[in-house]
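Got a structure for you, questions after.
Every protein chain but one is kept in place in this view of the complex.
Letters A and B name the chains as they come in the text, with residue numbers starting at 1 for each one.
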Amino acid sequence: MDWTRILTNVAGEFFAPTTAAYALAAIGLNIHFGLTGLLNMGQAGFMLLGAYGFAIATIAGWPLWAAVLIAIAAATIFALILGIPTLKLRGDYLAIVTIAAAEIVRLVGRSTALTELTGASSGLRGNQYKDTFQDASPFDDGNWALGPFEYAVNASNSWWIRIVGWVVVGLACWLVWLLIRSPWGRVLKGIREDEDAVRSLGKNVYSYKMQALVLGGVIGSLAGILYVLPRAVQPDSMGRSMTFFIWTILLLGGAATVFGPVLGSIIFWAVLALVKLTLRDVVPTTFLRSEQIEQFGWIIVGVALMLLIIFRPQGILGDKKELAINAH
Amino acid sequence: MPTEPTPAAVDARAAVAAALKDVPHVPGAPKPDPVLIADDVRRMFGGVNAVDVDHVEVQRGAITALIGPNGAGKTTFFNLLTGFDKPNSGKWTFDGRSLGGVAAARVARAGMVRTFQLTKALNRMTVMENMRLGATAQPGENLFAALVPAVWRPREKAISAQAEELLARFKLDTKRDDFAGSLSGGQRKLLEMARALMAKPQMIMLDEPMAGVNPALTQSLLGHIQALRDDGMTVLFVEHDMHMVRHISDWVIVMTEGRIVAEGPPDSVMNNPAVIDAYLGAHHDTDLGDDALLDDAVLEQLRTEEEAR
Partner (left out) sequence: MRSAVLDPGGTTMPPLARRIAALLLLALTSATLLLVASPARAQGPVASATAACVADAATGCIVGTLRTAAGEPVVGAVVNVVGPQGDLTATSDATGRWSVAVTEPGEYEVTLDVATVPAGETLRDPANNPRTVVVGLGASAAALFPLGAPADGGGGDTGDEPSDSPTTGTEGDAAVPTTPGSTGSGVTAARVAQLTVNGLVFGTLLALASVGLSLIYGTTGLSNFAHGEQVSLGGILAYVGTQLVGLPLIPSAIIAVALGAATGWLQDAGLWKPLRRRGVGMIQQMIVTIGLSMAISYVFQFFFGAGPLRIVTDTPTSVAIGPVRITTTTLWSMAIAAIVLGGVAYFLLGTRAGRATRAVADNPALAAASGISVNGMIRIVWTLGAGLAALGGVLIGLYFGATSWYSGGALLLLMFAAVTLGGLGAAFGALAGSIVIGLVVELSSLWIPTDMRYASALVILILVLLVRPQGILGRATRVG
């Protein structure tokens, strides 16, 4: 068994673009759930919408900044549409509506009726929309190695996407850090605890919940862009499971904490890579086919999510006393 | 902190009593200086009129008690007035402003702040955070301003000072950094009341302030409520405990089956046959004004019935 290769690959997951994208999506979800107590079960829908918005705008010839704005606008409108009917209702309605809405985005996106626009179920190829992003790189093309990690500087799965991705993650963490300590964050925390109490103190709970839903959704849409830049926009890969992975990441790192989502994402992807790579090396393919190893990894994720929420709902970084879950 | 009646308290009480002296002891009686006037307020639950109030006025600066047997619709009426429930019909004005159908948050901002029967202290926030949340006019509660601490820090300082003062008054200052969830039931009631005062309301609505409070704290709670009146605030509170009502309220309104059946000063209401009927009709085993009502078992039973509804 080649431990060096396995460990190198696992270490590569620490700062892979996917890890950054999931961390960012979990930061968005943290604003929904950790800060405000909103049960958003459709974060993948925000991501997919952001990805479509960015890719389609870019393919239509829009510049990078405009395409990003389109993604943000799409997420904002989506959040408003979801929030208007549900934010006045009990929390589990939001869960059902968000998961349904994310599914609607996916079903509509993969429909053959929209093949021209979205590429239906085969999606949009990365080469169609990643030029503007790569051209924005200040670096020269080529490959660059940092120790054992060698990636292209600008193209596709590149250093450039890693740098941008983690800078965005850093900015989002800073934003959450600022907000958590502000009176705005205090109102959200109060809403998470008991929204009637906050309402009785003269705060417009509906408006605050909407702000949180939009903000977290916009961060989710940026995560969606980040997620599809090194690959393709594939609606079926951004379905319900993706939302559940984001939840696992958030609960693993610790909801309502600043760095929980980032830590959660790093551990999630690194452990998953470790398990899969090790199994691939250790278990003969006659016994476990490669897709079974893949599935085995997801079984572990499901079981881990169950154990985590039962035995350590505050996650790694969370404080049990300030537990975000189940406040009322 | 006046738990014993001070001269000021006696004065305030006397002044209110004088103002209400000529008010007839009938349901819907007009008051000389009403702060809250409600007309034709109705709320149906599954075909039953939970609230059916033709007319009621609440005197400014007085402690008014809203009493009645279980299921009389007191809490529902409270919910309607404070915007936590929507009536099928009806309108009411608070300090001259129409508040019918207005959302709860705006009712609170208009100066009518409430507490809840089942205390809603925000358990996983500290006592101090609870207090700060009650304050108004904090620019940092705007998403964009929140990102620039310089904008909201000065106001935060003022809020904190105000909170410290109130906490000292309610003897919660030693608990300021504890989680609200770690407080006793009575302390949480006090915290909820103090938090409501952070908004400097004109009128405070207390939904069963004594429920679940241990007897040792009851006296101090009563003192606080009277002190609110002495500060010029209007107090409207729902209570089962007739004993408490008699001690502190200036005026009593009796509801049963959604309607207001009697009004008047405590002593006159206690002897009103309609009121006795209302209570006896609901609880043959409890005697009106009897201290047996203070019995924990009876209170517990009343509360369970209320919750089971």
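The criterion applied here is as follows: a residue touches a chain if its C-beta (ideal position, glycine included) is under 8 Å from a C-beta of that chain, and two chains touch if they have at least 3 such contacts.
Treat the numbers as computed from the prediction; the structure is a model and nothing was measured.
In the complete complex, the hidden chain is touched by one of A:Ala60, A:Ala136 or A:Ile299, namely A:Ile299. Residue-wise, the contact with the chain that is not shown comes from A:Asn9, picked out of A:Asn9, A:Thr36 or A:Gln211. Residue positions on chain A in contact with the hidden chain: 9, 12-13, 16-18, 39, 82, 84-86, 88-93, 95-97, 99-101, 103-104, 106-108, 110-113, 119-127, 150-152, 155-157, 196, 230-237, 239-242, 244-245, 247-248, 251, 273, 276-277, 280, 285, 289-296, 298-299, 301-311, 313-314, 320, 323, 325-326, 328, in rising order.
Please note the rule applied: only the chains that are shown with their structure count from here on.
Residues 82, 84, 103-106, 108-109, 113-116, 120-125, 129, 132-134, 136, 138, 140-143, 145-147, 149, 152, 156, 179, 192, 195-196, 198-199 of chain B are the ones that touch chain A when the two sit in their complex.
Interface residues of chain A, counted against chain B in their complex, comprise 175, 178-179, 181-187, 189-190, 193-194, 196-206, 211, 215, 321-323, 327.
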